[in-house]
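I'd like to ask some things about the structure below.
A single protein chain has been omitted; all remaining protein chains appear in their positions.
For clarity, chains are labelled A and B in written order, and residue numbers in each chain start from 1.
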Amino acid sequence: MSDIRNSNPGGEDYEPQVTASGVDAVGLAAGGSADPLPGEDKSYSQGQLVARRFFRHRAALTSMIVLGIIIVVAFTSIGVGDIPGWWPKDYRLQYDKIGDGAPTWEYPFGQDTGGKDYFALVMRGTQFSLIIAFAVGIISTIVGTLIGALAGFYRGWLESILMRVTDVFIVIPLLVIAAVLGKTASSWGILGLALVLGLVTWTSLARLVRGEVLSLRERDFVLAAQAVGTGPWRIITRHVLPNAVGVIIVSATLSISAAILLETSLSFLGFGVQAPDTSLGTLISDYQAAFATRPWLFWWPGLMILTIALCVNFIGDGLRDAFDPRQNRTKD
Amino acid sequence: MSYSDTLIAFPSRRRAASASKGHPVLKFILRRIGASALVLLGASLLVYVLTINSGDPLKDLRESNSQNKQQLIDQRIALMRLDDPWYERYWDWLRGVGGCFTGNCDLGVTVNGVDVLGLTQQAASSTLRLVTVATLLAIVVGIALGILTAIRQYSGFDYSITFSAFLFFSLPVFWAATLLKEFAAIQYNNWIADGHYAPLTIVIVAVVAAFLLQAVLGGTRKRRLLTAAVVFAFVTVVLFVFNALDWWRNPMFGVGGVLVTSLAAGVLVTSLVAGIRNRRALYAALTTAVVGTLSYLVFAQPLFNSPSWLLLAGLFVLAVLVSVGIGAAWGGYARKQAMLITGITGVITSLVVVVDILIVHWSGFLGIKSRPISTIGSQTPNFTGDFWEQVLDKGTQILLPTILLTLVSVASYSRYTRSSMLETLNQDYVRTGRSKGLSEREVIVKHAFRNALIPITTIIAFDFAGIIGGAIITEQVFGWKGMGALFQDGLNAVDPAPVMAFFLVTGIAAVLMNLLADIAYAALDPRIRR
Partner (left out) sequence: MTTLDISASGPATATGDAVLAFEDLTVTFKTEFGDVHAVKGIDLEVRPGEVVALVGESGSGKSVTSMTALGLLPRNARVGGTIRVGDKEVGALDGRGLRNMRGNDVAMVFQEPMTALNPVLTIGDQLTEGLQLHGIAYGKQATARAAELLAMVGIPEPERRLKQYPHELSGGQRQRVVIAMAIACDPKVIIADEPTTALDVTVQADILDLLRSLKDKLNTGILLITHNMGVVADMADRVAVMLKGDLVETGTADQVLNHPRHDYTKRLLAAVPHLGSGPGQFGDVAPVEAAAEDLPALDLNNLVIEYHRLGKPTFRAVDDVSLSVAQGEIVGLVGESGSGKSTIAKCALGLIPAASGSVSILGTGFGKLRGKELKALRKRIGVVFQDPASSLNPRLPIGDVIAEPLVVHKEGDERSRRRRVLELLDAVELPRSVYNRYPHELSGGQRQRVSIARALTLDPELLVADEPTSALDVSVQANVLKMFTSLQERYKFACLFVSHDLAVIDLLAHRVVVLQNGRIVEQGPREEVLHHPREEYTQRLIAAAPVPEPLEQRRRREARHALLNKLGEDIAELHVDDDYERPTPRQDEGGNSSGLGGLLGGGS
């Protein structure tokens, strides 16, 4: 089948299955200057097309809304820092226990053993977990993109060094290096922890970006840019990376969900968030033994982690489909 | 695309493979080992430096109130050589590891003066057992699910598996472990004390089974309904009969069961690999199943009375050889295919035999251990029982952590396999196969599957280090004294020797897995081989 993909009236490749099975592209025949332009006046950039496809992915859209609600509730309910929220109870105060502290209208998530309001505590943990996850996602995306792009574009000794460094990080189990570094950094507060976790989770993105850049740099438009004398920095930032943005965004999303789980695992093992800070992981760890007696102390933080990670994963899936409508990129 | 993606991701190694002259695969593997050794060296240095700087190794002593505090501190400083510069300590550790090549390993001592080598050997065996079993299971189940979901793309089955996969890799492992302990162990143990299903439970189980099977088998609406009805009726009847026989506490299977199961396996394997219309292959598989069952009768005496791992392994090898022999004898024009079929049937028959023996021992085992599924430890302390009861004990101990580790990996493998299968099913050569008149089964098994496996090997090898890492948590939750505990205790005490031992085992395991993947890659893809 020919390489030509004719444009279609809607301005989209609308026949993935058709092309995939080797049937002629069912578009309009190309006709030189007589070729009509797309009928619509509105012109869609790639980004707009991606957005349109994303919003058609129901699971991703739902996840987006749920995650949005969680974020808003987590930050507005108990407030951030000195700014008070709308939730009347304070996570630091111990209240009189109602019964054995099971969930009631007054304490929807119940109370912990000392009488603290568990809703406020869980919201506090969610805040910390979210901050860490997003910070890790951002840091690891920046580092991974930078290393992958440099290695893929420059090749040669720079690539060798960068990829060997990546291999060194890959051969150490993630949880191990995260635990060792987390133990060191946990005393620096959650942003320190996030920084450290970001510095160890960039490897898979770096490899993905490198692979993408390796194929992009052979594309004709990059060669054309080189032939015209475009400098390497401009080529990377204007021609290569914008076209790798799909891989980067999808991977960044998935690294956020990985970071949530990693943070909770570390906190559970005792190498992550340290008291007086709290996270969803430390909550589960603290109340693990309470499962038989006060199951709500166990369920809420776990469900919260599960919901956040699930939402982020579905958003990642929706983004993957949106960026690559052929739906055949392997999962990272 | 995905295949070329892998090519792009590993250009140096792949190109190197296709490039060298002489014995390309061997040369390629040697070069890979060399490169991996360097990477391991770099990583070990990194881990060492990070570990010794992760805290104060004297913290607990400084805070203690004991009278000989200073003496203890001096003692520890001397033991851990805290006054020596770090590079000397690292160098000595490296020398000790280098000694492993000459037969005198020295992995150092822990902060309490215990020899780490001994600790590691103990811990590694239990951890690697757990991880290996989980990985193998995950590969088989994950790939099977991946293929099924790819074939039934956009079906209800596909959607439910996809959703479950997302659920499982969004699951915090330690949290899921607690749930598993509660529902799979404690509740089951409570239930087995009585061992009867309530009628409502039976109906629910039957409905779920009916739904799943019709979704997997597919077909027209009428056929699906029929499948569901048959499955529902079958499961309901069987469960009621089991109730009546008190089967769950006194299970029996018997030679008849072995025969029927292995015959069914033979038919299934034949229909998958060669098609049920290939009578030669079918007869070969059925012969294997019958011969397997007969030899079970012959070897029943030693199997029940004087079993040992050596005997089992010997019999297993024998079984595989005989099965392959049967395939060769029956094979005819498609000898290789028949041998593959009988080989697989032979392995399945052997497993069924072992399962039957275990089932026979179940009620005895229940007598010794009334709460069979354990939540803590890798074996029951002071457990006394014969060989098979020991096996059952180890099995029930490893059950929960294995399920947990497997679930997460199954989730990702099934997704990889699904996308890889979808990718290959869109290739031109699949269309060529169809245009020749091949059936869907032949297209999938012969043309698509093998090509789809190629990228998956790399991904599985890549995941292995992660699974070992995940085992740390699993072991902690289930109270296994394995590598995870070694690592955790070491890191808590800022004690490099056990942490490095952990790293050594996982690092070498990861490198070996990658090597295996490379060999599998070369075996699967002729373009790499020559």
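Note that in this section contacts are C-beta pairs under 8 Å (C-beta built on N, C-alpha and C of every residue); 3 or more make two chains touch, one makes a residue touch a chain.
Note that the structure is a prediction, hence the values are computed from the model and not measured.
*Asks:* Tell me which residue among B:227, B:451, B:474 or B:506 touches the hidden chain in the full complex.
*Replies:* Here the residue in touch with the unshown chain is B:451.
*Asks:* Just name the one of A:79, A:103, A:242 or A:295 that touches the chain not displayed here.
*Replies:* Only one of A:79, A:103, A:242 or A:295 touches the chain omitted from view, namely A:242.
*Asks:* From the list B:146, B:292 or B:331, pick the residue that touches the absent chain.
*Replies:* Per the contact definition at the top, the residue touching the missing chain is B:331.
*Asks:* Among the options B:39, B:52, B:107 or B:281, which residue touches the chain absent from this view?
*Replies:* B:281
*Asks:* Considering the whole complex, which of A:62, A:226 or A:288 touches the chain not shown?
*Replies:* Only one of A:62, A:226 or A:288 touches the chain omitted from view, namely A:226.
*Asks:* What is the set of chain B residues that contact the non-displayed chain in the whole complex?
*Replies:* Residues of chain B in touch with the missing chain: 12, 15-16, 19-21, 27, 274-275, 277-282, 331-335, 427-429, 431-439, 442, 446-447, 450-451, 454, 524-527, 530.
*Asks:* Taking the full complex into account, what residues of chain A touch the chain not shown?
*Replies:* The missing chain touches chain A at positions 1-8, 10-15, 17-18, 20-33, 35, 37-38, 43-46, 219-221, 223-231, 234, 238-239, 242-243.
Methods note: only the chains that are shown with their structure count from here on.
*Asks:* In angstrom, rounded to a whole number, how far apart do the mean CA points of chain A and chain B lie?
*Replies:* Between these chains, centre-to-centre, one finds 29 Å.
*Asks:* Per the contact definition, I'd like the list of chain A residues that touch chain B in the complex.
*Replies:* It is residues 20-22, 163-164, 167-177, 179-181, 183-184, 207-208, 210-212, 214-215, 257, 261, 264-265, 268-271, 281, 284-285, 288, 291, 298, 302, 305-306, 309-310, 312-314, 317, 326-331 of chain A that touch chain B.
*Asks:* Mind listing the chain B positions that touch chain A in their complex?
*Replies:* Interface residues on the chain B side: 1-2, 4-5, 8-9, 11-12, 36, 38-40, 42-43, 46-47, 50-51, 53-55, 166-167, 169-175, 178, 182, 412, 415-416, 419-420, 422-423, 426, 428, 431, 455, 459, 462, 465-466, 468-470, 472-473, 476, 487-488, 491-492, 499, 502-503, 506-507, 510-511.
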